[in-house]
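Shown here: the complex without one of its protein chains, the others still in place.
Up next is chain A:
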Amino acid sequence: MKFRTIAELVEIAESEQMPISEVMIRAEMEATGESRESIFRMMEQNLDVMEQAIHRGLTEDIRSHSGLTGGDAIKIQAYKNKVKLLLSGPTVLDAVSRATAVSEVNAAMGTIVATPTAGSCGILPGCVFTAANRLNSDRETMVRALFVGGAIGYIIANNACISGAAGGCQAEVGSATAMAAAAVVEMAGGTPSMSAQAVAIALKNMLGLVCDPVAGLVEAPCVKRNAMGAAIAMVAADMAMAGVESVIPPDEVVEAMYKIGRDMPVALKETALGGLAATPTGRALERRIFGGTPQ
């Protein structure tokens, strides 16, 4: 059950005729010696925390300490429920508002699950809970979806990187987006190979994304990038389910992401020295939040 690449993961799943989630669960049992029940229970606990974060973000008036973020998840939900003709669609907006909810809770030092990181924690829950709502999925299917996301994240983390400091936002929000795309494909009954294509399509559209947090905080643009990551993941999943394939294979997209990350200047990797953080408004906000001390 050992896999190092997405190609190997798909090959195992196909030859053993099992979904990606099952390959990940068995690999985890082998790696840790823990029982299936205990591994499943641990993942279910993660799902519970995600659900609570979504609930908080959509019902409470969440504000971060800096005041930069909060309140948008509720705004998006209200808009979705009020406006008859949406420009995108209710499912996409559901995923977007849920991802925003979790990300806002994170910015306000609330309890979340890092998936794969805290800065990108909204995307997987946003997509999994929205897909579940749409598809009437049971709890087990949702927990399994987290194992699918985990399998993809595990491969990206071990072959490339998942933190903004190491590889820019493409590594952080990009990985989460790819993980979510693969996860919802399995929830919708897609094949392992479709999940892999969804990874490639999603991650491609995150390539080059810099990590440029205003005032160095995990808030702007992070919360909105979580929102858009969720939207990209849902659309990438639909494209893969439609049979669309990535011209460049998933593992090569991951490798490209890694190399772009290595070539990226340090100013654009979470240091708050470039990008949006270095705009006049970004700098003004930084001074307002931290006073005269330069970050």
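Quick note on the criterion: contacts are C-beta pairs under 8 Å (C-beta built on N, C-alpha and C of every residue); 3 or more make two chains touch, one makes a residue touch a chain; residues count from 1.
Quick note on the criterion: contacts and distances are computed from a predicted model.
Novice: Considering the UniProt annotation of the chain absent from this complex, which name among "Cobalt transporter", "Iron-sulfur cluster-binding protein", "NADH-quinone oxidoreductase subunit K" or "L-serine deaminase" applies?
Specialist: "L-serine deaminase"
Novice: Out of A:31, A:78, A:244 or A:284, which is the one that touches the chain we can't see?
Specialist: Residue touching the absent chain, from the options given: A:31.
Novice: Of the residues listed, A:115, A:205 or A:246, which one is in contact with the missing chain?
Specialist: In the full complex, the listed residue that touches the missing chain is A:115.
Novice: Which one touches the absent chain: A:54, A:101 or A:162?
Specialist: A:162
Novice: Mind pulling the chain A residues that touch the left-out chain?
Specialist: 24, 27-28, 31-32, 39, 42-43, 45-46, 49, 64, 66, 105-119, 121, 124, 146-147, 149-151, 153-154, 157-158, 161-163, 165-166, 179, 213, 215-219, 266, 269-272, 289-290, 295
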